[in-house]
Each structure stands twice: as C-alpha cells, then as structure tokens.
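Yeah, one chain of the complex is gone here, protein chain that is, but the others are all in their spots.
Labels A, B and C are assigned to the chains in the order they are written; within every chain, residues are numbered from 1.
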Amino acid sequence: MVKVEFLGPIGKSPVEVEASSLADLAEILKKDPEVARWLESSAVAVNDKVVESLDVKLHSGDRVSLLPPVCGG
Amino acid sequence: MVKVEFLGPIGKSPVEVEASSLADLAEILKKDPEVARWLESSAVAVNDKVVESLDVKLHSGDRVSLLPPVCGG
Amino acid sequence: MVLVCEGPIDVEALLAGWYCAEHNRNYGAMVTFVGTVREEGGIEALSFDIYRPLLDRWFLGWKERLEKEGALLEMAHSEGDVPVHTSSFACAIFSPKRRVALQMLDAFVEDFKANAPIWKYDVIDGKRIYAADRSTPMAGSGLLAKGR
Partner (left out) sequence: MVLVCEGPIDVEALLAGWYCAEHNRNYGAMVTFVGTVREEGGIEALSFDIYRPLLDRWFLGWKERLEKEGALLEMAHSEGDVPVHTSSFACAIFSPKRRVALQMLDAFVEDFKANAPIWKYDVIDGKRIYAADRSTPMAGSGLLAKGR
C-alpha cells in the first residue's frame, strides 16, 4: 500500500491505495473529483522528494505528497 | 577669491585663488605638483554640487572641492 | 534547517541574533529580507501551512549552493496566523563578497516565492481563505494530470 497525502488547501485526509507507479496513481486520483481538480496545478513528491516523471515506481510504504500552488512570505 | 578644498587623501589645506572659471582654476592647479597628480582621478564640486564642464563660471565666495577616488562601505 | 515560528517572527531578535553569531567570522557583507503582512483586502491576518520535510530539503539545496560561494544562508518562516503589520518571513545571507550576497538574495527570495512548500491563506472574519490568486504552481506541477 502507498500512502497519499494532500497538502495545504486541498484539505483532504491521507489515503492508502494500491499503485505500483505514479502512472497507476494518476489514474486512481483522476476518479476522485475532490482531488482531480488539483492535479493540473499540483507538484508531486515521493518520500519528500519532488519527482517529474510518471515512470517513477512505487513500493509498499512509499509516501506520495500532492503539493498545490504555493505562496510563502 | 574662490576657496578650493582638497578632500580625503589629498591631505592639503584649503587655498584661496583668483579664478573666474573652472578652466582658469585647472591652469592654476596644474602648476602645483602636490595637487596635479590628483587631477586626472578627481571629480569636482562647486558649492557641494558635482559639475562636469570646465565652462562653469566661478564667483567670489564660491567653494570648489576636489574629490579623489572613493570607497565607502 | 529553517527556523519555523508559531505566529509572527520576532524580527529584531532574529536579525540581532544572526548578526551577533556571524559578524566576527570575516564575512564582509550581510543582506537580509523581511516580509511583513500588509493590511489590504480587509484581512486581519495571513495564515500559513508549511510542509516542513520538503521545506528543509529545498532550503538545504540553497544552503549548499551558497556554501560553494563561501556564503552562509539563514531563514525563518511563520506557521499559523500572522496579523497585519507583523512579519512572516526573514532570511539573511552572509558573504565575503557583496555581489554574491546581493545576487543570491534576489535569486533566493524569488525561488522561495515560486517553490518553497508553503501555503498562504487570508484570514477574514476569523475564516481562512486560500490565497489561490497569489499562489504559483511549483516546478513540475501537473504530472499526475498527464495521460498514460
């Protein structure tokens, strides 16, 4: 199982899903309307490292974070 | 009479000279070897305003300052 | 590590502390940036969420980049509510050379705005409203919106 957390304003509790790659996870999250609208504008971190390819493999225990648009300061 | 002051490292006391323009003053100062070596690298202020033309007229009571290379901070 | 403060930053103490700790280490230049909450749009405060693990990782990347130039980077940011006219962000760069300090301050603050994992909310009538219009998608955004 992979843990998915939704940061900042997405305001959704973490979920656990079965996914062996980010591409798998993308298909799962697109089906959740509460999450789907954030996908276009959110970056993705796996185990606290920002990733830029859907080919990234996921393993049980991995933590994926969705990072919506930021504004510090 | 025009008062000429030599700032910072030039280290010379002010002098009073007769000069009706900066061009006049330039001829006078070039004859003083202690001052002449600073002329190339110094800016000039008349009554505390930096000037950029030799045509500037001088009047009795005017104060001319020689400003050698600077380094603040 | 980023110094994370609950609520407003004590700017005077922070800048004094940074200066005290570093002025005798032969850096010739210190530059700082402080961000203070402006009173506008009827807000009583801004509020911030921070994702600390990623913020620290992002900050460490900048710290290492500056170390290569012989410079030192410090940063503090608020979490939670920060009332108008108090400060939510401060950073300092200490460098032997002023050009490095000035250029890196500009680059760091701009990257901070674009990529630090911090989310901003307006607080109006006690309610927290996401500042969507002032927020920027981080580098790499949209990955999960792509098709297979």
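The rule is short, and it goes like this: a residue touches a chain if its C-beta (ideal position, glycine included) is under 8 Å from a C-beta of that chain, and two chains touch if they have at least 3 such contacts.
What you see is a predicted model, and the numbers here were worked out from it, not measured in a lab.
The chain not shown here is in contact, across the full complex, with B, C.
Seen across the whole complex, the unshown chain contacts chain C at 11-12, 15-16, 19-20, 23-24, 26-40, 85-87, 96, 98, 101-103, 105-106, 109, 113.
The chain not shown here touches chain B at positions 7-9, 22-23, 25-27, 29-30, 39-45, 48-54, 65-73.
The rule we apply is simple: only the chains that are shown with their structure count from here on.
Chain B and chain C have centres, each the mean of its CA atoms, that are 49 Å apart.
Averaged Cα coordinates give chain A a centre that lies 24 Å from the centre of chain C.
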